[in-house]
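All protein chains but one are shown in place.
Entry: chain A
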Amino acid sequence: MASRSEIVLASLLLFLSCLAETSDANGVVLFSSLPNTLEMIVSPHKPEQVMKPAEGSWTFGGTLKAGEDKLSISWRLNQSFSAGTTDSGYKTIKVKLCYAPVSQVDRGWRKTVDNLAKDKTCQFKIETRPYKHVCDSFYTQCTHRLVLPCGLEGGSASKWKYIDWTIKRDVPSASYFVRAYAYDGAGVAVAYGQSTGPKKNYNIFEVQGITGRHKTLDVVSICFSAFSVLSLVGFFVVEKTRAKPT
C-alpha cells in the first residue's frame, strides 16, 4: 500500500486531469467527454415483471405504474477500473431517470444535447448520495434481485450500492432508462454510468403515468356541461310559454 501522502497526490493529479478532460475553459461540461466508469443495473420488484430471454440475461417486461411500482437501482464502479484511483475524485452520485430515444422523437423539450447544462434527457431526480467506495450495510429482500449483500462477493474492492425507488406520481407515460452521474467536490460532473448501452437500445422500460383523471372530477364536469345545455333548453321553453298569451 502506498503511503497516505502518495495516495493523496495521485488522487489530486487524477482529479485535475479528469477536470481538464471534462470541461472547457467556460466550465461547460460535455457529456461526450465523461468516462463511463460506473456499472448500473435496474430491475423491477415484481417477479412477473422480469423476463429472462436467455440464460444469464434478463430484461424488463410489462409496464411499471407511476406512484405504485418500485425500481431497484444498483450501481458500482466498473470492475475494470481500479477502485481508489479512478473514483478518488467522486464525491457525490446523482441518480436520474432519463427518457429513452423513442420518447424523445418529435418532442423538443426532451432533447439530448451534449452540453450537460442544456441537456434535457434526464429530467427526474431519483437519489443523491455521497459516494463511498466502501460498501454500506444492506440486505436483500427479493431473490431475483441481482445485488448481493455486502461482504458476500468475496474480496472485490468495490461493492454494489442499491436503492429502492418508488416511481413518483408525476412521472409521465414514456420509455426510460436510468443514469448516474458522479460529481466531484466542486459539483462538476466527472463520470457517469447508465443501465443501457451507448445507443440506448436495450433494457429500456416503460412507465405508465397516472392519468390525472378522477371519477369525482368527471362527474362534476359532466354535471356542469349538462346544466349548461339544459339551462339553454329551459330558457327557450320559458320564453315560448311566456310568449303564448300575447
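Simple rule for what comes next: contacts are C-beta pairs under 8 Å (C-beta built on N, C-alpha and C of every residue); 3 or more make two chains touch, one makes a residue touch a chain; residues count from 1.
Here, contacts and distances are computed from a predicted model.
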>> Just to verify: the chain that's not displayed, which of "WD repeat domain 73", "Putative major facilitator superfamily", "U6 snRNA-associated Sm-like protein LSm6" or "6-phosphofructo-2-kinase/fructose-2,6-biphosphatase 1" does UniProt list as its protein name?
In response: "Putative major facilitator superfamily"
> Where the complex has a chain not shown, which of A:166, A:201 or A:231 is the residue touching it?
Replying inline: A:231
> Which residue numbers on chain A touch the omitted chain?
Replying inline: 105-109, 169-170, 172-174, 209-214, 217-218, 220-222, 224-229, 231-232, 235, 239, 243, 246
